[in-house]
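All protein chains but one are shown at their positions in the complex.
Presenting chain A:
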Amino acid sequence: MDVLDLARLQFAVTGSLHFLFVVLTLGLAPLVAIMHTRYARTGTTLDERMTRFWGQIYVTNYALGIVTGIVMEFQFGLSWSGLTHYAGDVFGAPLAMETLIAFFLESTFLGLWIFGWHRLPKWLHVATIWLVTLTAYASAFWIMVANSFLQHPAGAVRDGDVLRLDDFGALLTNPSLSMALPHVLSAGLTVGGFVVMGASAYHLFRKTPDQELFSRSLRMGIWTSFIGTMMVVGFGFAQFGPVTSVQPGKFADRPLAAFGLGFMIMLGHLLQLVALLLVVVVKWAPRWRFLHPLILLVTPLPFAAAILGWIAREEGRQPWMIWERLKVADALTPGLTEAQITLSFAGFVGVLTLLAVADYLLISRIIRRGPDQIALGEKPAPAPALTF
């Protein structure tokens, strides 16, 4: 492998890892916000336990979202400075917006939510998780604006040998964006719904004590997956119009892109069928034990579909970094050496993969142990007498 291949692989692997966590964040955030709102209204122990249990999973998942995201942001500067040189005046703007007005607030509000239990006034505390959700969606919006610019450089004009921002509105109404953004957000809901279903099915099948909590969670997961899959398939097909008009030949000329697309669509139909059948029997699903192992079996599939979707979108863009403007090879940092890229590849891919595995182990342990052992929102121990 040469420097270019390694730099591409590094971006693809770290990006895929990042998205695995992001897509669950996008789906779980609104669900946890709804649970917390319900808890604030009823004040019941059931609602409290439900919020804290799913909130703990949400937060544990988010941890890896942040650390992989940090690496993503800086990779543009490290290995793709040709992109910044050619189009930084346009491409940098949505990235700046993402960090400044979305991520900055998301992270700050999340800290307030995690540490605000038993400390912030009830409704203000609820407000923080809704603000986390809102800013997470805003992040997704700006990142998709930036990505859509690579697919179709709308709103920019050529000025000598670089691109300049010409029409900011066109950047936001990019045809590559309008159907892709809702497709991604509904992919998030699909993933969130299936994870909530899967974890609930595990507890219902094992007949652990929290039957009521997980019956309710299972129903919530089924409804979320139903809405999610309907929308993800709908917006998925709606993407073909814009994609074939601005990127003709995208899937015809690239076998890997066609592979990703084909399998994503297959999984999409399968998941849609599963969610449709479950929504019909949603009333009885918590009691029908034979269903539960089957639900567990399909839980990883939406994650796979989401990664296949990115493979389709990004492989289909090759060999262009910016469609018909800048080649990927020309976007590579000039003078990037094999030693440098090998070092960062080992560091980023090695460390992040280990941490991702650790995080998934932790999430599955939290699920297995159930709502009794949740650190998030624990009552603080009585303050010890001051000792000096």
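Basically, a residue touches a chain if its C-beta (ideal position, glycine included) is under 8 Å from a C-beta of that chain, and two chains touch if they have at least 3 such contacts; residues count from 1.
Note that contacts and distances are computed from a predicted model.
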Among "Indolepyruvate oxidoreductase subunit IorA", "Cytochrome d ubiquinol oxidase subunit II", "Peptide ABC transporter ATP-binding protein" or "Zn-dependent exopeptidase M28", UniProt-listed name of the chain not shown: "Cytochrome d ubiquinol oxidase subunit II"
One chain is left out of this view; which of A:Leu6, A:Leu112 or A:Val126 touches it in the full complex? A:Leu112
Among A:Met1, A:Leu276 or A:Val351, which residue is in touch with the absent chain? A:Val351
Tell me which residue among A:Ala12, A:Leu95 or A:Leu301 touches the hidden chain in the full complex. A:Leu95
Hidden partner chain, residues of chain A it touches: 60, 63, 66-67, 70-71, 73-74, 76-79, 81, 84-85, 88-93, 95-101, 103-105, 107-112, 114-116, 119-120, 164-166, 168, 333, 336, 340, 343-344, 347-348, 351-352, 355, 358, 361-362, 365, 375-376, 378, 380-381, 383, 386, 388
